[in-house]
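Only one protein chain is missing from this complex, and each of the others stays in its spot.
Labels run A, B and C following the written order; every chain starts at residue 1.
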Amino acid sequence: MIAALLVMIVLALLLGLVLGYSALRFKVEGDPLVDKIDAILPQTQCGQCGYPGCKPYATAIASGEADINQCPPGGEPGMRALADLLGVEPKPLNAEHGEPKPKSTAVIDENLCIGCTLCIQACPVDAILGAAKHMHTVIASECTGCELCVAPCPVDCISMVPIPEKVSNWKWRYPVIELKQVA
Amino acid sequence: MISTLFKFHGGVHPPEHKLESAATPIVEVPLPQRLVLPLRQHVGNVPKLQVAVGDHVLKGQLLAIADGMISASVHAPTSGTIVSIDEQLIPHASGLPDLCITLQADGEDRWVEHRALEYRDLPKAAVLEALRAGGVVGLGGATFPSHVKLREDAQHPVRTLILNGAECEPYITCDDRLMRERADQIVRGIEIMQYLLGAERCVVGIEDNKPEAAQAMRDACRLSSIPIEVATVPTLYPGGGAKQLIKVLTGLEVPSGKLPTEIGVQCFNVATAYTVHRFIHHGEPVISRVVTVTGKVARPGNFEVPLGMSIAELVQAAGGAAPESTGFVMGGPMMGFNLPSAEVPVVKATNCIIASAPDLFPPLPPAMPCIRCARCADACPVNLQPQELYWFAKSSNLEKARDYHLFDCIECGCCSYVCPSRIPLVQYYRYAKSEILAADKAKQAADLARERNEFRLARIEREKQERAAKHAQKAAGAKADVAGDEAKKAAIAAAMARAQAQKAEVVPQNTADLPPAVQEEIAGIDARREAVNEEKQEN
Amino acid sequence: MSQSPYISGSTSVSVIMLKVLLALVPGIVAYVWVFGGGVLVSLTLASITALVSEGVMLKLRNRPVRPFLMDGSALVTAWLLALALPPLAPWWLVVVGTLFAIVIAKQLYGGLGYNPFNPAMVGYAVLLISFPVIMTQWPAPLALAHAQLGFADQLHYIFSRGLPVDVQVDAITSATPLDYLKTQLKLQHALADISQAPVFGVVGAKGGELVTGAYLLGGLYLLQQRIVTWHIPVAFLAMLALVAGASSLLDPVHYAGAGFHLFSGASMLCAFFIATDPISGPTTPKGKLLFAAGIGLLTWLIRTYGGYPDGVAFAVLFMNICVPLIDAYTQPRVFGHKL
Partner (left out) sequence: MIENYILIILGTVFVNNIVLVKILGLCPFLGVSKKLEASIGMGAATTFVLTLGSGSSYLINEYMLGTDLFYLRTLSFIVVIAGVVQFTEMVIEKTSPVLYQSLGIYLPLITTNCAVLGIPLLNVQANHNFMESLLFGFGGSVGFSMVLIMFASMRERMEAADVPGPFKGSAIAMLTAGLMSLAFMGFAGLIR
C-alpha cells in the first residue's frame, strides 16, 4: 500500500518537474493566430460581425468567443479560408449579421452635402475628405464599402454604388457546362 | 547553316486550314467612312486623350499619347473629324464596352507632316521615345509596347534577337503573307531592332509549313547588312509561343515569371519588325495592319486594314460571310475569342477574323468527368499537370492551383484539344487565374485598409491623450492663474487669431502621403467643388 | 458560343474504353480455349450486373444515365473482374463481386473518374476475403482435367453447383501453380521437384501461360494505340522480374524464377489492364513508374511470403492508397522552373 503511494508520489513529482520546467521554457507570448485570422478578414471595418472592427473580431475568433461565419463582406470564400486555417468545419454564413452584397463604394451627392463632418468621423479608414462647412468627397480607391458613413449623414446624401464591371476589372466566369444535351 | 534545334514538351497537331487564305496576295481594303479607335489597344496604361470632339485630324496625327512607361499612343488612320469619344464595344473577350474615339473620315486621306528618323544619328533613348510615341506594339497578339522590349539593359544584355514568324495557330496566315511579300521591309526593321538591342545574333523562326515565306526571308536576309539566320522549325502547335520558340531555337528556357532578357534573348513578331521599319524609315505610326479573314467567307485572304474599321466592313471586303456563319472569332481557333458583335473595330491585336459556323467549330459535347488519363499532361507545352489544375480550379481550391504553377499556363488550349472527356480545361484555368488576381487585388486593398484603420485608431488615441493632457494643464493653470484681465484678453485674442488662421487654411488631414493618382483625383474633385460653390453663389 | 479552343481532337472516353475491351478479346479467346466456355457465362453475368447496377445508381443519384452507360467503363470493370475470378465460379459470386465493385467502389465515390480504388480489384479482394474456398478453387485446364465438362455442364455447374453424376469436384479442379508452389514449399519440397508437377507449363501454368500470352498481345495493342503509356507495364513487369530473378538466383531451391512470376497468376492482366486504370492510378510519369514498381514488389512479396496465393489485387489496392501522395511528390519540372 505504502509502496503504491510512494510510486504515485514519485511519478507525480517527476512529471510535475518536467511540466513545470517546460511551462516556463515554452511559454507563449501574445497570440500569433490573431494576425493570421486578421489577414484573412476583408478589413472593411464595417462592424457587421458585432465587433468594432476586423482586428477585434479576429481576436474574438482566436479566443473562441466568436464564430467564423459572422463576416458578410468576406462572404463564403472568407469563411472557408477561416475554416481552413482553424481546421474546423465550414458553416453557412450567419444571416443575423447581414447578407453578402456586391462590392460597392460610397458616393456623396455633392449638391446635398452640408459639410457636417459626421461621415468623416465615421469612416474607419479615413477615406472621406473635406472639412467643416465644406463638401465632403469619398476617395473611391480607398473606400472599403463598409456603409458606416451612410447612417450618420443628416441629409442622406451618401449612397452605396456597386462597382461596375469594366474591361479593367472584368473576370472570366466559372465555366458553365450545358447539360441540356445530356439526357 | 541552321544551328541545332531543340524540342519543347508536348504540343499538338491540329488541322492547319492555312491554304484557304494563304494563296492570294494581301489586298488593301477601301477606306471606311467611320473608324472606331479604342484607347486600350495594348498591354499597360490607357493613353491620355489629345483631341476633343469636333477636332479635325490628319492621317497619322496623334489622338492619345502614351501614359507612363508601359503604354502606347493611338493615331488617326485617316484624316477626318472626331465625332464622339465614348464607350463602345471593343474586341475583348469580356464583351464589355470601353472608351473609344470615333473618327468620321473626310475621304481626303491627307497625311500629317511626317518624316523618316535617322536612327543611327540619334541617342538610342530618343529612338525608343519616338517608338513609344509611334504606337508600336507587339503585333503577334500580346500587344506589349515594343519600346520597352527594345531598351538596352546593362544587367541583361540581349545576345540573341529572335523574330517570330512561326505562326503556329491554324487558319492564321497574315505573317506568312507579310513575309512573302514584304520580306525586305521586315529585314529593315530587324536591322533597327538589332541596332537598338546590340544583339550578336538574329534568328528568324518560321514553321516548316511556310516554305515560300522562309525562302523570301532567306533571300531578303542575304541582302542585309547584318547576318540574319532563317531557321525553319517543325510545325507543332504552340511552337509560335514566344517561350516555346525561344526554347526551340536556343535550347534555353525563360525562367518562370521572368522576361526572356533574363537569358539574353528578346523575341518579336515579324509584323512588329515591319511596323518598326515603317515608323523609323517612313515616319508612319501604326495605323493599319494585315488581317487574315477566313472561315465561312466568300473570298478568304489577307487584307491591309486601317485600324478602327469595323469587322463587318472588313468581312464585306472578303466577299461577305456565308449565310450559315453564326459569328466571328478574333484570333485562331485555339486561343482566339468570340467577338461580341460584328460592329467592333479592328485593333492592333487583330491578326485574324474567322467567320465561324457550327460545322467549322462544332459545339462541345457535354463534358464527361476527368478520367485522369494524363493526355493533357503529355500535350502541355509547359509540362504542367492540367488534370490536377482542373481539379483545383473546379473545386475553387485556388491556393493549390497556384502552387501547381497555374500562372505558368499559357492558355494555348492543347489540353482541351486532346481531352477525351471534352472538358473545357482552359476555361477553368482562365476562371481560376482571374479569381486569384482579383483576390490578390482585394488582399492589397485590405492591407491598405488595415493600415489606414490602424493609423486612424492611433491618431484618435493620440488626440485623446493630447486632449487629456491639455485638460490637466488647464486645471493646473486655473488654480495657479490669478492674473488680471490683460492676460485673459491676450489669450482670447490669441485664440481668435488661431481660429482665424485655422479657418483660412482648411487642410484636410488625411491627404498627405497619398499616391499621385489619388492626389490628382482629389484635385479634380476640389475643382468640381469650386465650380458647384460658384454656381451656388451665383444663384 | 463558348470560349476557345474551338476545335478538339477525336478521342473520347468511350473510344478508349472500347479499345480496352477489344484488347481483352484475345485473352478471352485463349481463356475459352483452355478452360472451356464457362468464362463467357461469367463475363455475361458480370456485364449485365454492372450495367444494370450502374444504371440504377445513376438514376438514384439523379445523374444522366445514357452517356455514362455508353462510356463503357462499367463493362471494363465487369470484364476484368470476371476474368480474375475462377472460371467456374458460381453465378452469385460474380454478381456479388460486380455489385460491390460498381456500387460501392465506384458509384458511391461519384462514379466515373472519382473512384480512388480500382473497382474490379475491390470486388475481387472482397470476394477473396469473404469466400476464400471458392475463390481458390480453380478448375483444371481442359487438357489436364480428369473429367471434361461440356458447355452445358459448365453452365449447370455455375448456376446450381450441380455436376454430372459421374464427376467429382476434385476431378475438375486443381490447385493453381502459385497455390501449389506455396503449399509445396511449405512442405519443404525443392522447387525443381515441385515444378515437375503437371500443372506447370513451360514457364508458368500449363494453359494459363497461353492466356497470359494473349493478354500480353492485347497489351501490346493498347501500347500501340497509345491507350496506355509504357511506364506502368514496363515498371511492373521489370520490378517483378527483378525481385523474382534476384531471389531465385540467390536461392534457386526456394524461389521461383522471373519467367514463372511473369507468366502465372494475373501478372499480365495486371500489367496492361488493371494497374493501368488511369482513374485510380497516378498521372505523372515518375509517379507511374513508382506506382507500378510498388505493385510489382508487393505482388512478389505477397505471393512469396503472404497468406494469399496471388497478391495482385492487394498490391494494387495498397498502391491505390498511395496515389495522391505519389502524385503530390512526383510533380515534373514545369517549363521555366528549376528542379
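Here is the rule we use: contacts are C-beta pairs under 8 Å (C-beta built on N, C-alpha and C of every residue); 3 or more make two chains touch, one makes a residue touch a chain.
Because the structure is a prediction, the values reported are computed rather than measured.
Undergrad: Among the chains included here, which ones are touched by the excluded chain in the whole complex?
TA: A, B, C
Undergrad: Where the complex has a chain not shown, which of C:37, C:306 or C:332 is the residue touching it?
TA: C:306
Undergrad: Which is it among C:180, C:221 or C:314 that touches the chain not included here?
TA: Considering all chains, including the one not shown, the answer is C:314.
Undergrad: Out of C:17, C:105 or C:222, which residue would touch the omitted chain in the full complex?
TA: Residue touching the chain left out of view: C:105.
Undergrad: List the residues of chain A that touch the chain left out of this view.
TA: Contact residues on chain A toward the absent chain are 3-4, 7-8, 10-12, 15, 18-19, 22-23, 26-28, 31-33, 36, 84-88.
Undergrad: Over the whole complex, note the residues of chain C touching the chain we left out.
TA: Interface residues of chain C facing the absent chain: 60-61, 63, 104-105, 107-111, 114, 116-117, 122, 125-126, 129, 298, 301-302, 305-308, 311, 313-315, 317-318, 320-322, 324-325, 328.
Undergrad: In the full complex, which residues of chain B touch the absent chain?
TA: 369, 391-392, 394-395, 397
Quick note on the criterion: only the chains that are shown with their structure count from here on.
Undergrad: Distance-wise, how many Å sit between the C-alpha centres of chain A and chain B, to the nearest whole number?
TA: Whole-Å distance between the two chain centres: 35.
Undergrad: In whole angstrom, how far does the Cα centroid of chain A sit from the Cα centroid of chain C?
TA: From the centre of chain A to the centre of chain C is 54 Å.
Undergrad: Among the residues of chain C, which are close enough to touch at least two other chains?
TA: Touching at least two other chains: 3, 64, 67.
Undergrad: Do you know which chain A residues sit against two or more other chains?
TA: 175, 179, 182
Undergrad: Once bound in the complex, which stretches of chain B touch chain A?
TA: Chain B residues touching chain A: 40, 90, 92-94, 96, 98, 365-367, 396, 424, 427-428, 430-431, 433-435, 438-439, 442, 445-450, 452-453, 455-456, 506, 508, 510-511, 514, 517-518, 521-522, 525, 528-529, 532.
Undergrad: Which chain A residues qualify as touching chain B in the complex?
TA: Listed in rising order, the residues of chain A that touch chain B are 38, 41-45, 53-55, 77, 110-111, 124-127, 129-132, 134-135, 137, 139-142, 144, 165-167, 169-175, 177-179, 181-182.
Undergrad: Which positions of chain B touch chain C when the two form their complex?
TA: Touch residues, chain B against chain C: 8-9, 12, 14-15, 93, 170, 243, 247, 253-258, 326-327, 329, 331-338, 356, 361, 363-364, 366, 368-375, 377-378, 381-385, 387-388, 404-405, 408, 413, 416-422, 424, 426-427, 430.
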